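For this depiction, one protein chain was excluded, whereas all remaining protein chains were kept in their positions.
We just call them A and B in the order they show up, numbering each chain from 1.
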Amino acid sequence: MSEPAVHLNGLCKTYRVAERESGMGAAMRSLFHRRMQEVQAVDGLTFDLVPGEVVGFLGPNGAGKTTTLKMLSGLLHPTGGEGRVLGHVPWKRERAFLRQITLVMGQRNQLVWDIPAADSFELNRVIYRLPKADFRRTLDELTELLELGPLLKKPVRNLSLGERMKCEIAAALLHRPQVVFLDEPTIGLDVTMQRRIRTFIAEYNHRSGATVLLTSHYMADVEALCKRVIVIHHGRLLFDGDLADLVQQFTAHKTIVVQLEDCHANLHSYGEVLNCEDGRFTLRVPKAKTARVTERLLADLPVIDLLVEDPPIEEVIDQVFTQEPA
Amino acid sequence: MNTLRLMAVFFRVSVLNETAYRVNFFLQLFQSLLELGTALAGLAVIFSYTNSLGGWSPNEMLALVGVYFLVGGIISLVIQPGMSALIDSVRDGTLDFTLTKPEDAQLLVSIQRVAIWSLLDLLMGTGVLVTALVRLGQSIGAAQAAGFVGMLLAGAVIVYSFWLILASLSFWLVRVENLLEIFQSMYQAGRWPVSLYPGWLRFALTFIVPVAFATSVPAEALTGRLNGTTLLGAVGLAILLSAIARLIWQLGLRHYSGASA
Partner (left out) sequence: MSVPEELSSLLRLYGQQFKTTFASMVQYRASLFIWMIAQVLEPLVYLIVWSTVSNGSGGSVGGYTAQGFAGYYLALMLVNQVTYTWVMYEYEYRVRQGGLSFALLKPVHPIHSDISDNLSSKLVTMPILLVVAGVLAVIFRPTAALSLWAVLAFIPALILAFLVRFLLEWTLALAAFWTTRVNAINQVYFILMLFLAGQIAPLTLFPHWIQILADILPFQWMLGFPVELVLGRLTQLQALEGLAAQAAWAILSLVLVRLVWRAGVRVYSAVGA
């Protein structure tokens, strides 16, 4: 088997945070004796990414996603465990390593604010020592894929949030990195822009074969882009596998949508009624009982239409998070 | 070398940045001229009462003022903007972007911002300096000129290292922005020869906040006052301080990225 693009084994990161209570007394005391608390941000994370994979990295706020990405891009030293990206130890920050990766952070800009994006691109060209011809070719391709044409000459501060994000992503990909870390790239963007960026990431991965590790709050991002998801919570791995399997494994229920004439019927004996609109009932039913309930519904009621669905993925994920780690 | 190309492109970015605000040029011109006028008027008042200030003739003092503006211009052109931006980027986390780039981070943060309108101060200072040299009449020997350039370079390295050490403190301490101002507050003392000051003040201006190496020492070299000890001391301090600054910078980076101490 070829070397994984990203390899983590028992990766840990512990922060020491100063504890401080409010009030004058505590403030005075803290001058002399600071009580330190240990926060386990990442706790024994282990997984491998195959070159060319697009993997979703999910978890609630504070789960350790950003910390993990920072360690993998060399910004943070772990407190334990090992990690390798493209054969390098990231926190050694070797030049050869840095030239092959990129980090995009959804809420922070690297573009220079008052000048056109094109000039910031030029800056990156020199920093990454890209030959002019290669640079031109890459930029043209990115401009086409991201529809950057009219945006390049405008000062970055004049761009909308979505336009700025597109330029940030372009700037991050000018050096054709092999591994792309995306930290909440679609946060704060409108739905259309989110979709465009998702399409772009998929297309980019397809064309360049780059490995993409993407964190996001939006299930739509993960559904659209990632076959494989890694779920972490409290810094620990909860799930690593196909998204479909995640739904299978962590849900104990299915959703039955029954279309009747109106909402007058009482369906509580069949399952948990989540809501009803224009005669369209949504029921939650334990997985094991799905077949039987469906049978009974069809037999007892004048069903116009019936649909059996997996619960929405958000619900599944919530389910996953509320489970305490084994 | 790529370093030069990097400097050129950062300079270009800063020019583009600043020329977006054209009014700043005229404003800077106005303010720089006012500052120069004040310094010259001050000299005029002093020299209406004496012919020599602690052994310095009017034209020699003029040369000192020229060096003061020249070095002040260098500091506000390339040293202060970068260091100030460094402190901001540590606080808001944008330093992370710099750290993912395949170039030496100290180089990147040092050249990242150029306040190009400070070129005016630089030009003004040079103009005053040249005027003073012309008025001094004496031909500047090769040794003196070399000494001057050498001391100017040593002074620039010392001041840069000092600022980098102060800015690096932001890796450990929280409110550091004002710390940089300590140099600016004390720099005004550099308008006069350090030899005028009592020992304790001279010490503070040499070894605590190195203002003396920025202005007095190069001016002394130019006016033939420099002795060998000071010259060697300046060079030695420049080397030592830049090594210390590099060390503190790297320690700061390790602290920022949570490496074991």
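As a working rule, a residue touches a chain if its C-beta (ideal position, glycine included) is under 8 Å from a C-beta of that chain, and two chains touch if they have at least 3 such contacts.
Small disclaimer: the values here were computed from a predicted structure and weren't measured.
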Shown chains touched by the chain that is not drawn here: B
Hidden partner chain, touching residue among B:Asp88, B:Asp104 or B:Glu181: B:Glu181
Those residues of chain B which, in the complete complex, touch the missing chain: 23, 27, 30-31, 34-35, 37-38, 41-42, 45-46, 49-50, 52-54, 175, 178-179, 181-182, 185-186, 188-189, 191-192, 196-198, 201
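Definition applied: only the chains that are shown with their structure count from here on.
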Centroid distance [mean C-alpha coordinates] between chain B and chain A, Å: 46
In the complex, chain B residues that touch chain A: 2, 5-6, 9-10, 12-13, 16-17, 20, 92-94, 96-97, 99-103, 108, 254, 257-260
Interface residues, chain A side, partner chain B - complex: 13, 15, 70, 73-77, 79, 91, 93, 95-99, 101-103, 105, 108-110, 112, 114-115, 119-120, 122-123, 126-129, 155
